[in-house]
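Only one structure is covered here, and it is reproduced in the block below.
The other protein chains are all here in position, but one chain of the complex has been omitted.
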């Protein structure tokens, strides 16, 4: 199942641009990692919020997809930034808190790894929808 | 003021990676544009949600910064995807709905331009905080 | 259509407890009003956030219901408080920004009326879902 997820992630050009990798993908949760390079920063040298948003959005989608067992899209999500992301790697860990017939509610914790230490830098919560009822079919 | 905003945006390596440009920046609102290239897509050929998230986050930040008149960070935001973003350009328009002493509440509409026609593809709402009271100072 | 909405609101015991009234209900938008009584306050004499949340949630639901033309439930929403609600009446105005096949994305502005003057005191954004695909059917 992880291999399937890895291929899905690699099929996204934007995920390749950010060099994201999927390191866990099962019904118990999802983990996505991004090595921090200069390209991913904002003007103060921290990881740009857009990178954390990408990681949260994608980790939530994979967590919802694993829980619903089908193709899905993120319907909506919310993100709180907690501290500047300074370090070598971003880790986004997401889990489906509840899965219904057509959508799943998921949460995500985002960590920055700095010299081997994980620090929580953002948290997210969102809705993942099966494709047949998703906005993208309209 | 627009020139100041453009330079701020260009000082963000991640904004340069995504080739975002600021086309409006005043107290009445902010507009950020991104030309859609293959690099910014997901596996179905739509613009990746992470790109829309980046655009929403950054447009909200600039709108809050214009309203508060100082250096700011996005504290939190929420995004609803409405339809697949298919076209040539993304436009994010944000406005500060309310500005207090230390933070501003902002909204953002995200459009995809397809053959000259703007279509609303996502909406966002969030909190922009002045830097001295922001999480990044802790 | 307004009469239909008024009856729907009155069929909710909690809406009767809060003495909420529907003053607009059409595809262009929804307006819900609550007279501020001592029962609806918190310890500092402001309207309790829970009352504003109720008003936002219900106004969003009615706006989504008007747009989708069917029975609906609120799937999720987000609320930003802007200032203390001090005055005589709460007005929640909501509109569907986008309606798809199964859900609508809606926004709500909440005002407090103080000596005849309306002041924006909170803003909300959320997803309203048709009942057949809603969580409540699972």
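In order of appearance the chains are A, B and C, and numbering begins at 1 in each one.
Following the convention adopted for this analysis, contacts are C-beta pairs under 8 Å (C-beta built on N, C-alpha and C of every residue); 3 or more make two chains touch, one makes a residue touch a chain.
Since the structure is predicted, the reported quantities are computational estimates derived from the model, not experimental observations.
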item	value
Among the chains presented, those that the missing one touches	A, B, C
Positions on chain B contacted by the hidden chain, ascending	75-76, 78, 98, 100-103, 105, 127, 133, 135, 137-138
Residue numbers in chain C that touch the chain omitted from display	8, 11-15, 17-18, 38-44, 46, 48-51, 53-55, 57-58, 61, 73-84, 135-136, 138
Residues in chain A touching the chain absent from view	78, 80, 82-83, 97-98, 100, 105, 107, 120, 123-127
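The definition used in the following text is that only the chains that are shown with their structure count from here on.
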item	value
Chain B and chain C, separation of their C-alpha mean positions in angstrom	27
Whole-Å gap separating chain A and chain B, where each centre is the average of the chain's CA atoms	19
Whole-Å gap between the CA centroids of chain A and chain C	31
Touching two or more other chains - residue numbers and ranges from chain A	75-76, 78, 135, 138
